[in-house]
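What follows is a set of notes on a single structure, which appears directly below.
Left out: one protein chain. Kept in place: all the others.
Letters A, B and C mark the chains in the order given here, with residues in each chain numbered from 1 onward.
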Amino acid sequence: MNERHTEPAGPTLEELRQRLVAFAAARHWEPFHTPKNLASALTVEAGELLEIFQWLTPEQAAAVMADPDRAHRVRDEVADVLAYLLQFCTAVGVDPLTALAAKIERNELRFPVPDFPAEGEEVNP
Amino acid sequence: MNERHTEPAGPTLEELRQRLVAFAAARHWEPFHTPKNLASALTVEAGELLEIFQWLTPEQAAAVMADPDRAHRVRDEVADVLAYLLQFCTAVGVDPLTALAAKIERNELRFPVPDFPAEGEEVNP
Amino acid sequence: MNERHTEPAGPTLEELRQRLVAFAAARHWEPFHTPKNLASALTVEAGELLEIFQWLTPEQAAAVMADPDRAHRVRDEVADVLAYLLQFCTAVGVDPLTALAAKIERNELRFPVPDFPAEGEEVNP
Partner (left out) sequence: MNERHTEPAGPTLEELRQRLVAFAAARHWEPFHTPKNLASALTVEAGELLEIFQWLTPEQAAAVMADPDRAHRVRDEVADVLAYLLQFCTAVGVDPLTALAAKIERNELRFPVPDFPAEGEEVNP
C-alpha cells in the first residue's frame, strides 16, 4: 500500500465508521439508511467503480492510476463503496473486520494450499 | 457495533489486507487479481448482498439479523465485499482509509449541515 | 404497456439487435464488444437504473414516471440495459427470446400455481 502512512497513524476503520454515523445524523439521513437501501447503494457504487474499467484494455487497466483523472475517480469510488459498506454494517450491527477474519479462516479450510498445483486446474480466486 | 470487541483488539484492516495478499500468493492467484477482474468480483458480491434483501418487506429487512440463516449470509457477503475491495486496493495501490477520509471531508463541504431543514426538501443520502 | 403502439407496429427486438450490430460496426467498436466487457457494461447500466430508486420511498418510487426528469432517466437506462443485453447475446450467439421462453417453462414446473396458498408462505418472486 504505497499510500499507507504508518507515522503518524491515519484514521482507523472504526473511527471513519463513527464519522459516517455522525455525518448522517447531522443531516437527518438515518431514515434513508435502511439495510435494503444501503445494499442497493453499495451495489450501485461498485458498478461505478467497474465502469471505469469496462472498456479498458488490460494494459490501460494496469496503468489506471497513471492517469490523474482516472486515479481520482478510482479513489472516489473506493471511498463510496467503503462508506456504504460501513453504513450497511452499522444498520445491521455487523463488525466487518470480524466478519472478514472469520471468512478468511473458512476459506483457508476450503481452499488448502496446493502442494503440487495441477497444470490448468480450475481455480476460484 | 454490537459485535465490536475492544478488549482484546481484533485485527486491523491493514492486517486483514496483508492476510489476503498472502492467501492469494500461496495459491498463485495473483494473475487473476487484475483491477478489472477484482472490480467485477466486487460488483458481483455486492449484488449477492443485495439479493438477500430484494424481496423482503421493510419489516423483514429490518429484522434480517434475527434469522440465523440470513444473518450468516449477511456476514458472509459483507466479508466478500470487503475482501475484494481490499484486494482491488492492493492491485491499484490505493489506501482505502485515506480515500474515505478525503471523501468525507469533500462531502462535509458539499452537504453542509442545514440550520433549518426545509420540510420535504430533496436529500442525497 | 401504455406506451405500446400496435398500429403501426414498432420495431421488433431482432430489428433493434441488427441496428446495434450495424451501429457498432460503423464505429469499429467490435473489438471492445467481448462477452466479458458487455456483461460488465450490462451490470453497470442495471446499477444506474437502480440508482434512480435507491433513496426513494415506496410512494415516490411508485410515482417515478410522473416526474419528467426521472421518467426520461428510466427510459434511458432501460434502453441501455436492453442494448447491452442484445449486444451480449450477439457476442455469444444466444437468442434472448428463446432463452426466456425456455426459462419460463422451467419456472412453471419449479413454481407450480398454488391451489390454496398458505398465509405468510415464503415466496421467490
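Note that in this section a contact is a pair of C-beta atoms (placed from the backbone, for glycine too) under 8 Å apart; a residue touches a chain by one contact, two chains touch by 3 or more.
For clarity, every value in this text was computed on a predicted model and none was experimentally measured.
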item: Touch list for chain B against the chain that is not drawn; value: 32, 37, 40-41, 43-44, 46-48, 50-51, 53-55
item: Where the unshown chain meets chain C, residue by residue; value: 1-5, 10-14, 16-17, 19-20, 23-24, 26-29, 32-37, 39-40, 42-43, 46-47, 49-50, 52-53, 56, 58, 61-62, 64-65, 74-76, 78-83, 85, 88-90, 92-104, 107-108, 111, 113-114, 117, 123, 125
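In this section, only the chains that are shown with their structure count from here on.
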item: Angular offset of chain A relative to chain B [C-alpha, multiple of 5 degrees]; value: 180
item: Where chain A touches two or more other chains at once, by residue number; value: 32, 37, 40, 43, 46-47, 50, 53
